[in-house]
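Take a look at the structure set out below.
All protein chains of the complex are present and in place, except for one that has been dropped.
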Amino acid sequence: MLHDISRRQFLRGAGIGAGGTAIAALGFGGAEEAQAQAVRPYKLARTTETRNTCPYCSVACGVILYSLGDNSKNATPAVIHVEGDPDHPTNRGTLCPKGSALLDFIHSETRLKEPRYRGPGERDFRTISWDEALTRIARLMKDDRDKNFIATNKDGVTVNRWTTTGFLAASATTNETAFLTYKTVRSTGILAFDNQARV
Amino acid sequence: MTNSWTDIKNTDLVIIMGGNAAEAHPCGFKWVTEAKANRGAKLIVVDPRFTRSASVADFYAPIRQGTDIAFLMGVIRYLIENDKIQHDYVKAFTNVSYIVKEGFSYQDGLFSGYDEAKRDYDRSSWEYEVGPDGFVTVDETLQHPRCVFQLLKQHVAQYTPELVERICGTPKDKYLTICEMISECSARDKTMTSMYALGWTQHSKGSQNIRGMAMIQLLLGNIGVRGGGMNALRGHSNIQGLTDLGLMSNLIPGYLTLATDKEVDFNAYMSTRGFKPLRPNQMSYWQNYRKFMVSFLKAMYGKAATPENDFAFDWLPKLDVPAYDMLRIFELMHQGKVNGYFCQGFNPLLSLANRNKNAEALAKLKFLVVMDPLETETARFWKDEGVFNDVKPEDIQTEVFELPTSCFAEDEGALVNSGRWLQWHWPAAAPPGQAKHDTWIMANIFLRLQDLYRKEGGAFPDPILNVHWPYRDPADPKADELAKEMNGYVVSTVTDPLDPTKIVLEKGKQVDTFGQLRDDGSTACGCWIYSGCFTEKGNMMARRDTSDPGDTGAYANWAFSWPANRRILYNRASADINGQPWDPTRRLISWNGERWTGFDVPDIAPTAKPQDVGPFIMNPEGTARLFTRGMMRDGPFPVHYEPFESPVANLVAPKIRGNPAARIFKEDMAALGTSDKFPYAATSYRLTEHFHFWTKHVWVNAVLQPEFFVEISHELAAEKNITAGGWVKVSSSRGEVHAKAVVTKRIKPLICDGKTVHVVGIPLHWGFTGAARKGFGPNSLTPFVGDANIETPEFKAFLVNVEPSNGPAVA
Partner (left out) sequence: MAGLQSQDFARISATTFRPPDVRHDFEVAKLIDVSKCIGCKACQAACLEWNNLKEEVGINTGVYDNPHDLTPNTWTLMRFTEWDNPDTGNLEWLIRKDGCMHCADPGCLKACPAPGAIVQYNNGIVDFVSENCIGCGYCVKGCPFNIPRISQADNKAYKCTLCSDRVAVGQAPACAKACPTGAIVFGTKAAMIEHANGRITDLKSRGFANAGLYDPPGVGGTHVMYVLHHNDQPQLYANLPKDPVISPVVELWKGVTKYAGLAALGFAATFAFVHATIARRNEVSRAEDREAEHLIDEEAAHGRQGQ
């Protein structure tokens, strides 16, 4: 299931050899030599395919991530190409201009690669460790919650709410992330909880 | 979406109004081109701009932004006047014949019960008349002056084609052509599909825009049928999922709701939920509410949720206001009442209305935590970027954390598409550098907080200490574990009460469906509507069977569709009162004398007789509502109100500014502009080359649409001496931006009630991070006003001025 490759197995396993039938079919009969000379080598002949879903709009097109490396222990996979999944009922292999350029999202120069921190009044970010960041965040949360948690309202009704800290959830994370986020946020009593449904 | 993307191929007429599917959802739009090419379907586009959707339409008509309700109520008037109604459908499946209580009224733009000081209604008069048997009284002849049909007819009477033209600026002949094309779909064998998006939601009366079209679709008999439906084209890849999972201030997963302060305990809470049927034999599915709620609490608190403590119901926070939506949160932040804030993959500095207010609000926080795969403007709200973010960092005391997350290519899990399909995906690589999965980050923040409470004690630690945390690696919960929790599982073995040796539900097993959930604590379920997604048979969301029997576009064995793998909601309504399809060539489900059979999972019990049980099972009536009872805050029927900032007066109710029940705070009311200073009607939108504020980080998309611009007509350009490709300054009463001018024939001045209205189009997508050129966004200009029902900001209709400029003053 994990790397369900179905009918495009030939690209990966059998590679160009199996593709030869198609070559003949499209008028390149016996053209392997020609290909070697004039035609650029087919760049996906030795990649690993992974099924994924485009992260942008809610059409949720199926995409195939082509990566270098076969997930063996000493090979670090890197996505080298993204294309539509022809099996997907909705997009049937097509992708829009955003989906077609997903590779450049994955490898964007402005992707974040390390936790950063900016202190009060500072003009720039600096790198910090995960441990430092998470420990500090938990402390800030606890101090604010302890100070501002409302256990009962003025009528004595148990309300157990915390309104001085809020949480905006994304709109492109998985259900699984969302559910874990829900559990953690609600268990603290946060009410100022919203997502990107509106904007 | 009530239907699915692939179902659109079954339609005869597509109306795109309140959206721009070709640009915002190109690959979904393919099913429109398929319907056109294979069924001869027609496409209508109604939009202030001639969009890329309009470029392939059979018929286009312009409309002034924010006037859709006048247009839609006018269509209803046309349908009634020309008797273009699918009578059998309407009679069987809507509340058209129900009698409304005495005391309900509508006059001069207001319904009965309005309280001007509160900007709210007492909605008690918007109710049915209930007979001694406890059921709603009906008049099948539709003659009773208080029956829904007569009230509706009276309500829409004023929206004549002439008035529609005066309000909307849509030429009457074009408008009537559209009315005629729509009306043809009242035939049993013709269906229309409505495709809409933020063009309808981002108004102070967004919910009523959508209701307006839903009412038309009901009158035409187009809900529940193949090629029909109300199809909300949702923006983000999992906004459907996040909403399903209740990541909103007032929700619990599966559209359950948090208690308010008035609901002092579990019994009081349950007393206003779990509706009794309002008509004989109806399912009124919310009667099962308690099962879903208790199962949720078991998933949330595990062993700590017991019958004795009402399953820890009190541990959930209660609401003192209807909602802590984003507008309210930022208003409170602006007042200095919020100290900490988390943004998980969200860029509110550019996304939320009124950027200046957002920036001021964020600067009052003690701490801000941003989790994102990309650099965001929000994480840098304190950073001096010259004209693009003109702030003094030394004056801003907020501590800011920027935490790097994985992106889709490195994630495993499910996303829910517009058509409610839960589709699983797999990671192809590890996150770059030190980036981590969101699940790891949330778990590690939480475990540290829990640890602090364990060591130090503090304010009511019980829910934090007792949250159910059954993961193999507590610091790194995995997608399959979380998915199984959402699906639901058996906590303690349940036996048959008649035969205790017979096991009905076995402890530790996944449930198959929400039908198995119980209200005694023996089942746990994170999100009842997702039940069936990960059963003992495995991960149903990962299914990849492309077979499609009957070529219906349902793809029943591809992934999983909530609820219960149903592909078209209200599919019972695809067949007549005797269970036979309205259009035999487009059968979806039908009654074979004993049970329902066909291509989809029926809404109602498979053996429920067609004459008995209505398709709209979540409504206690079993029917759909042309009149909404007390459910909508701003009225049981839609009314035309002008946007809060409008170039013209409201012709229907001249005294009312905006939607009288819309969300607006005092200070924001004062910041509204008027047409003497800001004469042009502006609207904001997405372009097909970009996705929100993400793709400016993507090199290829930056190439395809590199720089911020606004679109204006040749007429306005000539009037203001603006040249194509030149700089303009666009200002509102809240801010200004500099943009390149695209001068186009695709925007034409509208004539509204004799006045020329110029439309200014302002796309979003630009900021001060990423590969594209630095620029601004429409939220530097837009008002801080929200829809009456769901607080969506009014991004689609506001006032601006436009002047030639020398461009932003870049140092």
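Here are a few things to note about the model shown:
We just call them A and B in the order they show up, numbering each chain from 1.
Keep in mind that, in the parts below, a residue touches a chain if its C-beta (ideal position, glycine included) is under 8 Å from a C-beta of that chain, and two chains touch if they have at least 3 such contacts.
As the structure is a prediction and not an experimental result, all values here were calculated from the model.
Note on the chain not shown: across the whole complex it touches A, B. Shown as candidates are B:135, B:665, B:678 or B:709; the residue that touches the absent chain is B:709.
Contact with the undisplayed chain is limited, among B:539, B:701 or B:732, to B:701. In the full complex, chain A touches the hidden chain at residues 11, 16, 19, 21-31, 33-43, 45, 81-84, 91, 93-101, 103-104. On the side of chain B, touch with the chain left out of the figure occurs at residues 22-23, 26-27, 29-30, 33-34, 36-37, 40, 50, 52-56, 58, 60, 688-689, 699-709, 723-726, 740-746, 771-773.
Everything below uses one rule, namely that only the chains that are shown with their structure count from here on.
Centres computed as Cα averages put chain A at a distance of 23 Å from chain B. Contact residues of chain A toward chain B in the complex are 1-4, 6, 48, 50-62, 65, 67, 76-79, 82, 84, 87, 89-92, 94-102, 104-106, 108-125, 130, 133-142, 144-146, 148-149, 151, 153, 155, 157-199.
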